[in-house]
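Missing here is one protein chain; the remaining ones are kept as they sit in the complex.
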Amino acid sequence: MAQVQKCFGSHKALKGVDLEVRKGEFFTLLGPSGCGKTTLLRIIAGLELPDSGHVLLGGQDITRLPAAKRQVNTVFQSYALFPHLNIFENVAFGLKARQIEPFEVRRRVAEKLEMLGLDGLDKRYPHQLSGGQKQRVALARALVNEPDILLLDEPMSALDAHLRTQVQEELRRLQRELKQTFILVTHDQDEAMVVSDRIAVMREGLVEQVGEPREVYSKPRNQFVAEFLGAANIIAARRDGGRVVTSLGSFDLSAAPAWDEGSLAIRPERIVLADGQDGDGNWVRAKVREAIYRGQSLDVWLTPDDSAAGDPFKVRVRTHGKDHLRPGDQVSLFFPPEDLVALDQA
Amino acid sequence: MPDDYSKIPDNKTGPPLMAPLPDEAETDPNLVTWYGGIHRRKDLTRRGSYLLGPGLVWLLLFLALPATGLLALSLAQRGDFGQIHWVFTLENYKRLAGFGLFGWTPDHLLILGRSLWVGLVTTVICVLLAYPLTFYIATRPPKTRSRLLFLLVIPFWTNVVVRAYAWLLILSPQLFPAKLAAFFGLIPAGSPLFPGSLATFLGMVSTFLPFVALPLYSSVERMNWELLEAARDLYANRVQVFLQAILPQTRPGLTVGVIVTFIPAMAMFVVTDLLGGSKYMLIGNLIQNQFGQARDWPFGAALCLALMALTMVGLALYRRWGDPRDDNGSPAGGGRP
Partner (left out) sequence: MNAKRPVVALIAIVSLIFLYVPSLAVAIFSVNNAKYGLLWKGFTWKWYTQLFSNQAILDAALNSLFVAVISTAVATVLGTALALGLDRFPWPRRGVKAMDLLVHLPVVTPDIILAAALVLTFSLLRKLSSVFEMGMFTLILGHITFQISFVTLVVRSRLAALGRDIDEAARDLYASGRYLFFRVTLPLLMPGIMAGAMLAFTLSLDDFMISFFTHGPDSVTLPIYIYSSVRRGISPEIHALSTMVLLITVVLVVIAERLSRFRREG
């Protein structure tokens, strides 16, 4: 299998999605609820048929192949463990359904149970397990089949926040060890950042951007992506020769935008905060409106002095939390050219 | 491991994202995904029919068809020897309304009204007893609670004939209740306390109390008692506490209880037959009479339809008042005493 390709053109929930997932990568479908990411996952799993379009696995069209005949396994959001079977039987289900020899079944199940730290629980029943354990059983039950693709449908949504972080890291480690293709569906951008090799950000049945976490985060293509992946300052702007002019002043960009009029985005933590210093290019003077201490960071809302017509434009800046800023303080802001991103019109 | 990851081919030269797909082959509309499988719609329908078929045919043959037959029969004529003449007539309904051979009599309407009345009184008494009973059970410690519930389930399943028989025994002249009544001159000495209204209602209430109490209990058990406390602080008046705090919370269970009591109570045959005597003839007894000794099936069918109409009124009230989705109260899911 050289490449995993999926092309869709399903209506309503999916308005023509075209994606390519590479073998051995951890791919994440990220988006708000109702964006079609789960539908997409179910189409890959074979639990749903697209109205049109194709699903290709290693070059083979599997669009109409039923779930039972696809080398694709799913970890369901509800885990969907079989309540009448114990953990061993749950994990062994897929192997037994394909009539694999009992000896081999036992070996492979034991291997996966051990890998996921479930050894000793094989005689328990699902209702006797904790949420985290159930999740790992669901994972083992899918992985034991050594699928070409493992699909994970919001697998962390039933876990509490503390456990979630831990499980995310484990999941990442597991995927690297197994070198299997994982496709995760989530609405949690932090989760997507932690685990993924690449992320597809989806909205209303369309893919807005695909890329590595770093790329999607620091170089969002449009306002939706910029705002969905954490906080962003969005500034209306127009092009004027090599520079970009905004209500805050004019800025240099590392790459010139493709539009004449559009918007710029910059992450709060990329804006450099300094008092006293000043300069010509990309410097803005501003007054502190509000400072919110968040422990690891300090969120500062600022009103630029040169804000056109006294418009109380707000800029959000995130610093390390060492600064002691009070409302009314005068500060200077530096907008690094490489961190200012020109957004597509969207 | 990160090395492997970096070996992943670059996507930048790949196909453009979000581009409309060429050659959008429509998926076969006859294929559907259903419970994880991909099937032809035709296959699903065929297999579904195999499963559905026998039960459906049975219910049509012995339920839907007879029901329609009953309707037709109610519009037919009784022959002189009890046979059925399939001639269209409204005679049976006219008789039901009281227009008989010898002018207007309220006899049949009285029986209909009495059925409603007995059903209503029985239901009201049962509800009045069921509230304290379920509150008492719900406030016991868990072990006592399950034992008391068991004590409610037993009479729920006790055969109605057996229970009516037990009352015949209790009310017989040699035992204390009848002797007491005779002592006060209410009945002649040496005669039993049945047939009569006391015996009828004793029998009815003891038959239906579990039918109200069990569904009601399922609501009372889930009740938020803090709301009750709050209501007690807010309203001085107990009636208001009941109306504002208890009734809204117990309405689903209460509605199920009322329905499974009122409808069969109205149509009761056994209890009124054994304990009521001729003065407590209800529509159930009248129907049995038409299909039995009187051999007037068309009139019996008309009575059945009248009873069905009363049932529909009851069910309409249920639809409006109770949320059927909360309906998991009575263990039988309904009642057939």
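Each chain carries a letter (A and B) given by its place in the written order, and its residues are counted from 1.
Operating definition for what follows: a contact is a pair of C-beta atoms (placed from the backbone, for glycine too) under 8 Å apart; a residue touches a chain by one contact, two chains touch by 3 or more.
The structure presented is a predicted model; accordingly, all values stated were derived computationally and were not measured.
Undergrad: So one chain is hidden, and I want to know which residue out of B:Leu63, B:Ala189 or B:Leu243 touches that hidden chain in the complete assembly.
TA: B:Leu63
Undergrad: Check each of A:Asn145, A:Thr246 or A:Ser263 against the chain that is not shown and name the one that touches it.
TA: Within the whole complex, the residue contacting the unshown chain is A:Asn145.
Undergrad: So which of B:Leu129, B:Ala182 or B:Ala294 would be touching the chain we can't see?
TA: Looking across B:Leu129, B:Ala182 or B:Ala294, the contact with the absent chain belongs to B:Leu129.
Undergrad: Name, in rising order, the residues on chain B that touch the hidden chain in the full complex.
TA: 32, 34-37, 41, 44-45, 47-56, 58-67, 69-70, 73, 129, 132-133, 135-137, 148, 150-155, 157-170, 172, 174-175, 205-206, 209-210, 232, 238, 259, 263-264, 266-267, 269-270, 274, 284, 287-288, 291, 297, 300-301, 304, 307-308, 311, 315, 328, 332-334, 336
Undergrad: What residues on chain A make contact with the chain left out of this view?
TA: Interface residues of chain A facing the absent chain: 45-47, 66-69, 72-74, 76, 78, 80-84, 93-94, 97-98, 141-142, 145.
Just so it is clear, only the chains that are shown with their structure count from here on.
Undergrad: Could you pull out which chain B residues touch chain A in their complex?
TA: Touch residues, chain B against chain A: 1-2, 4-5, 8-9, 11, 14-15, 17-21, 24-28, 31-33, 36-38.
Undergrad: Which residues of chain A touch chain B in their complex?
TA: Going by the criterion above, the answer is residues 3, 7-9, 16, 18-20, 22, 24-25, 46-54, 63-68, 176-177, 179, 197-198, 206-207, 209-210.
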